[in-house]
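Here the complex is missing a single protein chain, while all its other protein chains stay put.
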Amino acid sequence: MRMPVAAFLRDVFINPHCVEDYHLQQWDLLIRQARSANVLVRLAEMFKESALFDAIPDKPRMHLESAWIHAQRFKLSLIWEIKCIEKALLPIDEPIIFLKGAAYHLADNHAGKGRLFSDIDILVPEKAIPEVERALIKGGWMTNTFDPYDQRYYREWMHEIPPMRHLKRQTTLDVHHNILPKTCKFCPDSKKLLANIVQTGENNTWVLAPEDRILHSATHLFHEGELEQGFRDLSDLDLLLKEFATHPDFWSTLLLRADELKQRIPLYYALRYTHAILDTPVPQSVLDQSEKYLTGRVRRAFMDFLFLRALMPNHASCNDRWTGFARWLIYIRSHALKMPIRLLIPHLLRKSFRRFSSKDTH
Amino acid sequence: MKLSSLSTHTLKQSLGNHLGIKLKIGGFHICLTSSIDNVTQHLINLYGDFELLHDDDFIDFHVELNAPSLARRLFRPQVSFSFDGHVPFKPLPYDQAAAMFEWGLNWCIANHSNQYLIIHAAVVERNGQAFIFPGTPGSGKSTLCAALVLSGWRLLSDEMTLISTVDGMVHPVPRPISLKNQSIDVIHHFSDQAFIGQVVKDTAKGTVGHLRPPNASIEQSAMPAKPTKLIFPKYKEASETQLLELSKGKSMMRAAEDCFNYNVLGSQGFDVLGNLIDQCDCYTFEYSQLTEAIQLFTQLTD
Partner (left out) sequence: MAPNFFFQFVSYDSQIRFRYWFDECAVYNPLTGDTHLVDDAFGNMLQKFCDNRWSQAECKDFFAEQFNFESPAELEDGFKLFLSNCRYLNVLEFEENVLN
């Protein structure tokens, strides 16, 4: 596939060894792109794994090292935070399922390497929500918002309760009962997700099945409105796919599961753009099969136009004249996907009204 | 080549186009773009002795200071600091552009240099001994630092002490010394060699001016120094000059509070700070007479 824009970062993610003859100006741009895409640590990990790290010139190596040191501390605080959540939810009989970054860490997935994030997400059966919320409040978490509109917005339409913040540690926890909003027409049956979960460790701590982890990552990325982290999330998918593809039957299970969970379109995007941008080894037959999920050649070409730009590192050097427009369209699209239009217009109006009123206070 | 060798016209032109001005500040390479006259003037006043970098050098921090939008420019002029497209702070009034450059650069270094333990402290050196003065705003650390530097001490840093996690040495990053409110006059009176750039009123920190760092300190900025004293200063009106020993444990806890990245470094931060405490004599220091303070510290290094 022809890429509209080039980026050193993309080249290096496909083949880390291409830095071997980089001069300092190329390193300069590579570090900048990686920082903007929030993958400096992942880049450092890649160089360490390929035994390239020590040969990196001093200046760029310092930046990778500095980010890597930060990530070591982040990992310990993640372990501690998970421990605290486990402890607070000890009285709950239902499984506690960690999602996204925390799940990659718990399952020791490659996608967990060098991945920094601010919020922890968990999934619990919907019927357990009140009980979980009470247990968390008892453990020191508090809801972030008392605004009645926000409360109603979350409780009626969303797949999660309003974010909770720990009073002492100031960490944020998102409690979900599904991976997509109830209002979204591709919202999967959460019972099917729960049926395949995998336990990690001794506690009541679980993660989604490998295929479901991929589908969740895909559906999250391709419903997302702001793709500042788009390249990082695409790299997560690349790493997950490569890791799980070693299991026999992986690809057929993945396609089947996408069917069951109504996630065929996000899977199409995930396979198409990881393959196009990060050269992820997806079998041709699987690519062909998934292409049928998004009907219409014009539509597919239009999506290429959007995503081949918006999924590149969010740095000025990776933009062309259409990138801003593409990102804007994706923002509008993400809201349309999550809500029916009769809910969307009032919601967006309210959001923009707030934006104006908050500006006035400065 | 030094920045002072550029004509005002060339400097302004380079700052204004996207290539910017590439400066070596201590161990850091900075590329600055800005079309704000205040910023040009700030560089001319205070950064004349700093070396310019070559075009093919690696840049640590690409920073920009410009008005956030056209509407803002016309209506209520403001300046925004950007680190390679990322805007970490809210815009400030236009006339604070130069101060914002200094604060922005502090932020860049403090958040992206975990090869050092970074203490919010002034640090100066004489006869091979580096004295570290941690302190919150109002403690008088910058005034003390300025007066020591004007008395012949080498400036390592006025705002952030960089302790190498490898060898425990202080790595210099000499930059203009930020003086606030009354200390601007105090330093003017202290020495007629003091050159203070533009003075800006009504910033978040009150009235702010910057003292030009001595050329000798800039020229020696590649030379690390061994920390020997950790002194927590406190300016107190009409107080006697008083240097009191502070226990190592308490010093450790206080210094940890004053670090920018102690928490980020984790166990390594604990080790590096612990080693620093081991090798330094630790004190609290109360003063009101600057000359007495300088005399005392100079005696300690004779």
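Think of it as A and B in the order they're written, each chain with its own count starting at 1.
Quick note on the criterion: a residue touches a chain if its C-beta (ideal position, glycine included) is under 8 Å from a C-beta of that chain, and two chains touch if they have at least 3 such contacts.
If you're wondering where the values come from, they're calculated on a predicted model, not measured in any experiment.
Contact with the chain that does not appear here is found for just one residue of B:M169, B:A256 or B:L300, B:A256. Checked against the hidden chain, the listed residues B:P68, B:G206 or B:G274 yield one contact partner: B:G274.
The chain not shown here is touched by just one of A:A55, A:I79 or A:L167, and that residue is A:I79. In the full complex, subunit B makes contact with the omitted chain through residues 247-250, 252-253, 256, 263, 266-267, 270-271, 274, 277.
What subunit A contributes to its contact with the hidden chain is residues 73, 76-77, 79-80, 83.
To be clear about the criterion, only the chains that are shown with their structure count from here on.
The geometric centre of subunit A is 39 Å away from that of subunit B, both derived from CA atoms. Interface of subunit B with subunit A (complex): residues 29, 56-60, 62, 84-86, 90, 112-115, 263-266, 268.
Every residue of subunit A that touches subunit B in the complex is listed here, in rising order: 23-25, 27-28, 32, 35-36, 57, 59-60, 62-63, 65-67, 69-70, 72-73, 76, 315-316, 362.
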